[in-house]
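Missing here is one protein chain; the remaining ones are kept as they sit in the complex.
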Amino acid sequence: MGKNRETGETGLNAGERMKRYWAHNWQLWLMLLPGIIYIFVFCYVPMYGVQLAFRDYSFTSGITGGKWEGFKYFRQYFESPMFIPTLRNTFIIALTSIVVGFPAPIILAMIINQIRNTKWKKIVQTTVYIPYFISVVVLVSMINILFANDSGVVGNFLKAIHLVGQDINILGKESAFVPLYVLTGVWQSMGWNSIIFIAALSSVDTQLYDACKIDGANRWQTMWNIDFPAILPTIMILLILNMGNILNVGFDKVFLMQNSLNLGASQVISTYVYTVGIKSSQFSFGAAVGLFNTAINFVFLLLTNYLSKKATGTGLM
Amino acid sequence: MTKTAVKNRSVKCSSWSDRIFGAAVMILSIMIFLIIAYPLWFVVIASISNSNLVNLGKVTFWPKDIRFYGYEQILQDARIWKGYANTILYVVAGTALNMVITMPAAYALSRKDFKARNGVMFYFVFTMFFSGGLVPTYMTVSALHLISTRTILVVFVAINTYNLIIARTFIQNSIPDDLYEAAVLDGCSHFTYFMKVVLPLSKAVISVLILYYAVFHWNDYFNALIYNSKQDNAPLQIVLRDILLLNQAFASGNGGVQGGYGQSSADQVKYAVIIVSTLPILCVYPFIQKYFEKGVMIGAVKG
Partner (left out) sequence: MKKKFLSVILSAAMLAGTLAGCGSASSGTAGSDATAGGSGAASGEKTKLKALFIAHPLTEDVTKMKWLQEMEDKAGVDVEWEVIRADWDTVKSTRFASGDIPDLVFNGTTDSDYTQYNGLFADLTQYINATDTPNIQAMFDEEPDTKILATTPEGQIYGLPKFQGKWPATNTVMFINKTWLDNLGLKVPTTYTEFENVLEQFKEKDANGNGDPNDEIPLDYNAYGGNDAFFNSAYSLTNLIGSLGIQTTDWGTDAYFAEDGKIRNYAVDERYKLFMKYIADLYSKGLIDENALTNDYSAFQSLSRGDESGNAVVGCVFGWEETDKFGNKLSSQYVPVPALDYDIDCAKGTYDTRWRNDYTGLNMSGNRVCISSKCKNIPAAMKFLDQFYDSTNSVQVLFGGITDKCVEKTGDNSFKVCDPLDSTVDAGTWKWTNAFADNGPMYIRRDTQIDMAPDMDNALKERETYADVLAKASESDTYPQMFMKYSADDLNTLAVTQANITSIIDNQWSLWMTGEQDIDSTWDAYVKSVQDAGLDTVLQIRQKAFDQYLQTMKTASAGSSASGSASTAASN
């Protein structure tokens, strides 16, 4: 892979170039080898399963032997009246999650980084990442209890400070589903996701702070001019990865938060596939929708990667 | 003389705008803390209150009708200790293997002069998206005779592309290239440079990856469910799931199971499970935390 691109020197024959290449790079290849082998065995070998999206499943003849159906199962999804609604709902949830949820841990990391009181800093830092360990099932039970009409403490608090209209049933309002889903998601993962930024901030060269001090910059300016650029590459990489995950709106939480009233906003691709397969597993249909999902995700990843490389010089590949 | 003048000016300047800034940081951090902490507190009180009252929204700030049924149910189950032991094994062995595979790979991919790196990166990234699905993977594992072994629970997801990318980004951006050039002049190979320079300078990201991988192994339920069916190998999460289901009122209404069945305590288990399964791994954090604190601490002290 890429061997031929190596070394711009001319006048050497291929064998010799190879030799030089290996002399220089064999250690790097060796360091990559375990990972490459693992990925090959556990990810590439099973990949023949992808063709199931184009075939009928047949147990006797295996994945590779079922009847070739071409794009039948893709068409089944595209032509379904639920295609547009599920795609739309998925996009809305995912985009809102990124717009609101992506900056949150960055800001949190910056704030934590600025806390001067060491004890308080430790307390905050340790507390914010605990929600990550709460299972989705419990999270949703808590949402249902804390936001219940009339009896929910948090719901009532939000109504008392007029953030939410008095007669709105937060759990049952279609328009409240996305904010509720996204904000509880931010609550749960903000602290956990901030860890990587906090770590990145810790690697900022401290001499830069001193230099900035001497220039008379205040803390805000220091943060903006030194901290932020220092973690920008990390931010960009994570943004790319997030964009590449855009259609993977987690099944569990949406499914558990679904109720008849919010179905108009909460029926997403993964819950729809589940509904289709609930009585008899529709392997090929699921595989086709999954592949469609993946393809869209991949396009988003490549696109964001390209834009990021152009704008900031940071990219995955 | 001039130095003090500069310092004074900066102190003066900072005392005004920085004080507002400090106050803002404080207020924001208190608000965030409260928003995060209240629901956590709720989990604690819900785990010891009468579940009926919790469901009715009567339990808000203090536990009501206190009982420890949930914890009793979990802790009196003999399987739980075996589960802890298994999980600890998978966490320690699994994370060690993860680090041994991930860090060198991340280093190799961080070398800008390694021309194949984009290709190799693509090789990894592709698998984040396209997968053959569960069944072919299961059959591969099965062909390797790893089903229901402890090995598979340690080895599975030996390298996570996401973590690999994080480590690579970190190494690439925070270790100056000059160091490598200097090392090469000293006759360092990639191996020695990696061991002597890169690893010591990457403590922060190593801590993060250890945390990520360890928590992944700790929380891993799905792979244990699919690839292991031996009760002896079951990790904590599987055991807890069994206990949880055992205690949950059953919604099918086929008669019987719900009958007078500890309704007022059943849901406690749900909350208690969170606490039982989370406390040990939470204790790991402070140890890890100090590694990525250091740099920041020095900066803060100097300022």
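First chain written, first letter: the chains are A and B, and each begins at residue 1.
Methods note: a residue touches a chain if its C-beta (ideal position, glycine included) is under 8 Å from a C-beta of that chain, and two chains touch if they have at least 3 such contacts.
Keep in mind that this is a model prediction, so the values were computed, not measured.
Interface note: of A:Thr118, A:Asn169 or A:Gln207, the residue touching the hidden chain in the full complex is A:Asn169. Seen from chain A, the chain kept out of the figure touches residues 48-50, 52-53, 56-65, 76, 80-82, 85, 97-98, 101-102, 104-105, 132, 141, 144-145, 148-151, 169, 171-172, 185-186, 189-190, 192-193, 238, 241-242, 245, 248-251, 255-256, 258-261, 263-264, 267, 270-283, 285-287, 289-290. By the touch definition given at the top, chain B reaches the unshown chain through residues 50-53, 55-56, 58, 64-65, 127-128, 131-139, 142-143, 147, 157, 160-163, 212, 215-216, 219-220, 222-223, 225-226, 229, 238, 241-242, 245-246, 248-261, 263-264, 266-267.
Convention: only the chains that are shown with their structure count from here on.
Annotation: 15 Å between the Cα-based centres of chain A and chain B. Of all residues in chain B, only 6, 9-10, 13-14, 17-18, 21-22, 25-26, 28-29, 32-33, 35-40, 42-43, 46, 54-58, 60, 100-102, 104-105, 107-109, 111, 114-116, 118-125, 127-133, 135-137, 139-141, 144, 156, 158-159, 161-162, 164-166, 169-170, 172-174, 189-191, 194, 204-205, 207-208, 211, 215, 219, 267, 270-271, 273-274, 277-278, 281-282, 285-286, 289, 292-300, 302-303 touch chain A in the complex they form.
Residues of chain A touching chain B in their complex: 1-3, 5-6, 25, 27-29, 31-32, 34-36, 38-39, 41-50, 52, 63, 108, 111-116, 118, 120, 122-135, 137-138, 141-142, 145-146, 148, 150-154, 187, 191, 195-196, 198-204, 206, 209-210, 213-214, 216, 218-220, 233-234, 237-238, 241, 244, 287, 290, 294, 297-298, 301, 314, 316-317.
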